[in-house]
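With one protein chain withheld, the remaining protein chains of the complex are depicted in position.
Going by the order they are written in, the chains are A and B; count residues from 1 in each one.
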Amino acid sequence: MGNCMDGIRNSCDRQKNTNIKSSLPAVCFVWQLSMIILFGVFVRYNVESDTHWVEHKKKDNITSDIENDFYFRYPSFQDVHVMIFVGFGFLMTFLKRYSFGAVGFNFLVAAFGIQWALLMQGWFHSLDYNDGKIKIGIENLINADFCVAGCLIAYGALLGKVSPVQLLVMTLFGVTLFAVEEYIILNILHAKDAGGSMVIHTFGAYYGLSISWVLYRPDLDKSKHLNGSVYHSDVFAMIGTLFLWMFWPSFNSAIADHGDGQHRAAINTYLALASTVLTTVAMSSLFEKTGKLDMVHIQNSTLAGGVAVGTAAEFMLSPYGSLIVGFFCGIISTLGYIFFSPFLEEKLKIQDTCGIHNLHAMPGVLGGIVGAISAAAATKTVYGDEGLVNTFDFKGSFANRVPTIQGGYQAAGLCVALCFGIGGGILLPIWGDPADENCYDDEIYWEVPEDEESVPPVLAYNNHMIPNKHSNSAGKSRTWQHSSEY
Amino acid sequence: MGNCMDGIRNSCDRQKNTNIKSSLPAVCFVWQLSMIILFGVFVRYNVESDTHWVEHKKKDNITSDIENDFYFRYPSFQDVHVMIFVGFGFLMTFLKRYSFGAVGFNFLVAAFGIQWALLMQGWFHSLDYNDGKIKIGIENLINADFCVAGCLIAYGALLGKVSPVQLLVMTLFGVTLFAVEEYIILNILHAKDAGGSMVIHTFGAYYGLSISWVLYRPDLDKSKHLNGSVYHSDVFAMIGTLFLWMFWPSFNSAIADHGDGQHRAAINTYLALASTVLTTVAMSSLFEKTGKLDMVHIQNSTLAGGVAVGTAAEFMLSPYGSLIVGFFCGIISTLGYIFFSPFLEEKLKIQDTCGIHNLHAMPGVLGGIVGAISAAAATKTVYGDEGLVNTFDFKGSFANRVPTIQGGYQAAGLCVALCFGIGGGILLPIWGDPADENCYDDEIYWEVPEDEESVPPVLAYNNHMIPNKHSNSAGKSRTWQHSSEY
Partner (left out) sequence: MGNCMDGIRNSCDRQKNTNIKSSLPAVCFVWQLSMIILFGVFVRYNVESDTHWVEHKKKDNITSDIENDFYFRYPSFQDVHVMIFVGFGFLMTFLKRYSFGAVGFNFLVAAFGIQWALLMQGWFHSLDYNDGKIKIGIENLINADFCVAGCLIAYGALLGKVSPVQLLVMTLFGVTLFAVEEYIILNILHAKDAGGSMVIHTFGAYYGLSISWVLYRPDLDKSKHLNGSVYHSDVFAMIGTLFLWMFWPSFNSAIADHGDGQHRAAINTYLALASTVLTTVAMSSLFEKTGKLDMVHIQNSTLAGGVAVGTAAEFMLSPYGSLIVGFFCGIISTLGYIFFSPFLEEKLKIQDTCGIHNLHAMPGVLGGIVGAISAAAATKTVYGDEGLVNTFDFKGSFANRVPTIQGGYQAAGLCVALCFGIGGGILLPIWGDPADENCYDDEIYWEVPEDEESVPPVLAYNNHMIPNKHSNSAGKSRTWQHSSEY
């Protein structure tokens, strides 16, 4: 039935494989052992997390422990951490029978990804050339979480259609590509991207979409009945939405400059997100026959403003500028869900489970453009002499940069993110995805309890049409039994 | 059937209108555009979130970026933000079929309200007379969240009985009234109210209750079957309860004075809330025939201590004083649910869905009284000379205030909050609420997935009494289809 599109998209030849008994433990053990070895060789505490900090303080005339970067960034770090594990994890629980996979595989992928990210980003950004060691502190932890966010965005497109082993492979490659792309954009091009509109969202989304294109399933209708929500799964997803929404100001300000930089980034993000909620609700109601709201839009499009204000969050975007960005993002993202997602699936053969094209790809690109324009438009009148230099870091070998040039490099950065995302996804070796009829189903990778609840006792006793299985066994019992099965 | 009570309460004449297709998008778009224009004209960054901060630091001899107010208040701000969006949102998900409306409309109302609050509060409190601009920083964001809390409290009384358009109107008026009331209480009367027992809770609760009185529905029994919880919706509501309970110390300390002020406010709130839990449990068990606990009490009354300690949180209330406040609040609030709510509904014709009279109104008034008494009882022995002046801000034109006088002004502040709440609610123009039989039902404003789960597959196949609808369609499918309906 399926049509083999071309050489790259090899869905017909791939053997469907849902048994992960040998591959998953092997991958986890081998990779975790590798992490230990690599950390042993390369990773040490940085000066602010080492016991020698007390000597460092004296040398640098630091009078108080509160000057430790920990106190500038730890609250934001924890907010970002919640976004990665609860935000992304629960946002994907909307599927009626893939909540375990959503929150569980998100957990697995992120826990692996942050370790690999500490290494990859460390080699590029935190290598101490005196001793060849990567020196880590709180900012590295935030960046590792950021890096993983890119891969979790990609997971959104693949949700329900790939195995955990595939996800780990995707994360290994994704983190590697991310670190290279980030180095090119931030260090070589010297573009600014505090909230990662380009580096995280654009890259992550196109990475996921191109993997989804490679893995196209012409017969996905076989599991169509599971590709939807139930009442309570939609409420669970709102936990993810709200924690992402609330903590996004921390996301965009976490690695911004100390002082006014972090302060401004938080304000801009707060405003952009508020604006997005109203236009999302408006569009959702406007394009439905009877004016009813669609949970898909409320869960996702309300977040688009945070994505799009990422690059420019620490710039002098001004409060109304942030509102404008949020205003258009809510519109674009909701329209994307209504019109563009069906088009993507039917015409471009990209099956995007969570609609990351609407939540991350389009707003990410928009954010890159907003960043380029607002950088190019920066003036000394608005920023002040020192403020301009500090905000855009026109120092060292970049001391001669001027805002208009900076705008050009910002745009170049966006292109790099796009290329890495699309190219990386297409070239990724991937295999072992589940059969079409097993998609969106926790049963294949998880021990799933039977839901006794859905059979009220009175029914179970009186209704002889129900097989014994339902009246006897009552969910997965946690009575500890050393059963013969082990 | 319904009796028209009087001119103000016009429930009989109002046309029931559940179609929000034209009104909701229109209101959202027009208001969001107005926000952008007003922000463009009026709102700028304040000195601590502007790139000119670097010059300001030099001028004021500020040696470290950590002195930026952002680092004093951002962690508390994020906790408050969680209370507003997850706390209030999930607390209201207890209804079996109104969880979307609870968490979704809470989201919409708050996202609009914070923008309007930044403007309204800005004009009163943060206007820079040099250039006519409102200068915003982190404290403004906290205050905007606080302001919205008043409206969300009011939503608690109306939950399930009003349309989102009505809620937006209620928020527009509520935020406006709040800003005026707050200005009178805090600036003109110079009352202190760090945690907003008066300004937020008393005002918000009576605002909601008087709107509920205006919107009285004599035939609400038609949707009685939906005005209750199911097992999992009660667990969802506990998410709201706990995040409110845990972060309430941040709520009451968020805008308290730097240093000991914030520190003490957090301690007092922590203790008051702990005490409330025990008396709530005691009362809940005591007044039930078989001693069982009622989730309604645990979800709500456990929070009353945080409300009541709001005004006095930054005073030298002393740890046992906080425990005493919490002790009585748990009792009063639980008794309110048991005895007063039925009385309110039957005799006063006020239908209060979440029982905000017990959670916010009574504890809020109590908090105002506790604040007045503890202010009047303040002495230099306890506070220290400077401490007394700092805590009550007896400076500038209020340099001659003494504690006893301050107590009187605190009491006056409570009266102002009551008047604004009751008066505002009665005079609010409101229209377009859903029909009685549609109350507490997400179906009228949301695309609701059918719950396949509740029909176990084995039933669906074998039991011929189930119509096709249930065996075929399986929840709302997220397969992207550019259907003709758009």
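We take it that contacts are C-beta pairs under 8 Å (C-beta built on N, C-alpha and C of every residue); 3 or more make two chains touch, one makes a residue touch a chain.
Keep in mind the model is a prediction, meaning the values are calculated, not measured.
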Only one of B:I267, B:A376 or B:C415 touches the unshown chain, namely B:I267
From the listed residues B:I239, B:V309, B:M362 or B:A375, report the one that touches the chain absent from this view. B:I239
Identify the residue among A:M120, A:A154, A:I185 or A:I239 that touches the chain left out of the display. A:I239
Note that chain B touches the absent chain at residues 66-67, 71-72, 75-76, 79, 94-96, 220-221, 224-232, 234-235, 238-239, 242-243, 245-247, 249-250, 258-260, 262-264, 266-267, 270-271, 273-275, 277-279, 281-283, 285-296, 298, 302, 316, 318-320, 323-324, 327, 338-339, 341-346, 352-353, 355, 382-384, 386-388, 390-391, 451, 453-455, 463, 465-467, 469-470
Considering the whole complex, not just the chains shown, which residues of chain A touch the missing one? 19-22, 24-26, 28-29, 31-33, 35-37, 39-40, 43-45, 48-55, 57, 64-66, 68-71, 74-75, 78, 81-82, 85-86, 89-90, 93, 97, 99-100, 103-104, 107-108, 111-112, 114-115, 136-138, 141, 164, 231-232, 236, 239, 444-449, 451-456, 458-459, 462-463, 474-483, 485-486
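FYI, only the chains that are shown with their structure count from here on.
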Approximately how many whole Å separate the CA-defined centres of chain A and chain B? 31
